[in-house]
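Every protein chain of the complex appears in place save one, which is left out.
As written, the chains take the letters A and B, and residue 1 is the first residue of each chain.
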Amino acid sequence: MLRFFVRRLIIALCVAITVSIIGFSLLRLSGDLASVLAGENASPEDIARIAMNYGLDRPFYIQYLDWVTSALRGDLGRSLFTSEPVSELIMDRIGVTGGLAISALILALLVAVPLGVLAAVKANTWWDRAALIFSVAGQATPNFWLALIFILVFAVQLRWVPVSGSGSIAHFILPVVTLAVSIMPSTMRLTRAGMMEVLSSDYVRTARAKGLSPFKVLFKHALRNAILPVVSLAAVQLGFLLGGSVIVESIFALNGIGYLAFQSIVRVDFPVVQSILVFLSCAYIVLTLLSDLINAKLDPRVQLR
Amino acid sequence: MSGLSSSSDAPVLVVDGMNVDIAVPAGALHAVSDVSFSVRPKETLCLVGESGCGKTITSLALMRLLPRTATLTARKIAFEGHDLAKISEREMARLRGYRIGMIFQDPMTSLNPVYTIGNQLEEVYLRHHRGASRKQARERAEYLLSRVGIINAGQRLGQFPHQLSGGLRQRMMIAMMLMCEPALIIADEPTTALDVTVQVQILQLLRGLQDEFNMAMILITHNLGVVARTADQVAVMYAGRVVEQGSAEDVFHNPAHPYTRGLMECMPKHGQAASMGRLGSIPGIVPSLVGNQRGCSFRNRCSLQMPSCHEGQIDLRPARGDHLYRCLLEPGATKPRPVSLGSAA
Partner (left out) sequence: MMSTIVTRTAVSGAAPASRSDEFDTLAPSPKALMRKRARGHVGLIIGTTIITVIVLMAVFAPLIAPYDPYAQDLSRRLIDPVWGAKGTWDNIFGTDALGRDVLSRLIYGARISLLVGFTAAVIAGIIGTALGILGGYYGGKVDAFVVYLINVKLALPVILVALSVSSISGGSIMALIILLGFLTWDRYAVVTRSMTQQMREREFIMSSKAAGASNSRILWREILPNLMNQVIIIASLDMALIILVEAALSFLGLGIRPPTPSWGLMVSEGRAVMFFKPYLIMIPGAAIFLLVIAINMAGDGIRDVTSPEGRG
């Protein structure tokens, strides 16, 4: 058990290092940062001066090691535009994005898991078909378009919620629902598939042969097993939501990490962009590790693997 | 053979004219046709036949655990004053695990992997004994685990199924189904998935518990060694029908149907391991069960086939007393009848 997790931890660390190199080098490799920063009409001297100012003229690996060693001390550099420390910029906004992602995940699970169970129990009836249509349609709806439609319908037409901003809880309803809809289809499908498999398993037949009530058979014996992969998926989705909230945050003008990343990308504020990329990747890695731990807790067989 | 230990008690279960049809794209598959039998307390009825002959469907039908595509009809399935073919699903659920227990073939997959053994045993007791405390259930579980020969029962209760061997899991399954002392236990190939040495132990355990708890047992097997070891009554099934049934003595010593005789010939002689007595050395394939059948379903594998075997419906008829068989020939005939009575096919 312990060895199992130590091994995973080591792999996770390797992945994190690789991801940090990619995050760090992405902007530098996509074009000449100094000339982009200098603007279109800059002279070669200007570009050279900028490169020197930001240390972009040094060898790549030195830039990276420099950044990593200070990052490990908690110093991610400063924004080129506001001169604020990047770590503070991120910490100020993690609450908004984290809250958004976690609420969306919870909402999605609350809707999608029961729907998936229903679809499996009523397989090949119109319940099942309705759930399938919902999931296919949900998967095909562009996130940003759905957000705009929500604004048109619920904020402009019905005036139930404010259009944008982050002053109150009401401001977060539409962003959370938009994000939740984007991950509901996969959760629902996985729940349905898991339930279908488990419902035809021998141990569910045993549970029925014991005379247990349909409720106990379904929720104690079947769902408990079918939910295991959904838990793994949920961790992945939380990581996806953290990175994917950029669209929703920029549409609803929420001051989270995604919006910060978007602004910084537009302004080529590379210290901020690279830090956010690496931060989100590492968050994903931690989340998957966490989901493995939860899975080991939920599934007694895991120790054997 | 355990001889005739059948008591004179009234039967626990009387099955009369049971049919199971399964809906398939091509129509209705007659998985079980016109099956009738009865079992008394302490008596064991063995359902014997090759895989696909309908014996497992018969057992699932008795438990009302058939797949949704299957329909069960019967003149009557009488069990302790209920007609199992007619009572509601709610009523049936109250009988399962309480008055009728079922043991499945594969103990590796038949136990829920995420719950402890104690949990899975106790929940049967708690379900059927309203107001029973968790402590009572635990005591009962511990008692039964030790009764099925598991040492350190108290410790085992906290373990998960994957921590147990196949034999132990099957013992646990038996203990689980005995939690409420059912009147009838149905065992579907309970030893097939186990090692040979464990098989014998499990069968002995089942027989012993049967006497102790005064249970009737329906044992489903394709293994004639198992039949010889346990059966009081035998019903031989072929293609969804019972082709021969009677006391174990009659069926073993005077097999009336050519199929039963074929099975006996495949059986190992004295001295060989009982588990070797597998069926299936009779050449030929079982006919499709979709649509209406005419004549004898065994005819294309039968060495004694006659033109009249293709005709009409062949009913079970007595060979001697309660010993029934489904064949146009005289019981135990070794040659086809010289003169065919029916018109040529």
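Please note the rule applied: a residue touches a chain if its C-beta (ideal position, glycine included) is under 8 Å from a C-beta of that chain, and two chains touch if they have at least 3 such contacts.
Since the model is a prediction, treat every value here as computed from it, not as a measurement.
Hidden chain, full complex: it touches shown chains A. From the set A:T18, A:S70 or A:S168, the residue in touch with the chain omitted from the display is A:T18, counting the whole complex.
Within the whole complex, the absent chain has one touching residue among A:L65, A:I106, A:V136 or A:A253, and that is A:V136.
Among the residues A:R8, A:R78 or A:K216, only A:R8 touches the chain that is left out of the figure. When the omitted chain is restored, the residue from A:M52, A:V156 or A:A170 that touches it is A:V156.
On the side of chain A, the interface with the absent chain consists of residues 8-9, 11-12, 14-16, 18-19, 22-23, 26-27, 30-31, 33, 36, 136-137, 139-145, 148-149, 151-152, 156, 189-190, 192-193, 196-197, 229, 232-233, 236, 239-240, 242-244, 246-247, 250, 258, 261-262, 265-266, 268, 273, 276-277, 280-282, 284-285, 288-289, 291-292, 295, using the contact rule stated above.
Everything that follows uses one rule, which is that only the chains that are shown with their structure count from here on.
Considering their complex, residues 201-203, 205-214, 216, 220-221, 224-225, 298-301, 304 of chain A touch chain B. Every residue of chain B that touches chain A in the complex is listed here, in rising order: 63, 65, 93-98, 101-102, 104, 106, 109-115, 123-124, 127-128, 160, 162, 173, 176-177.
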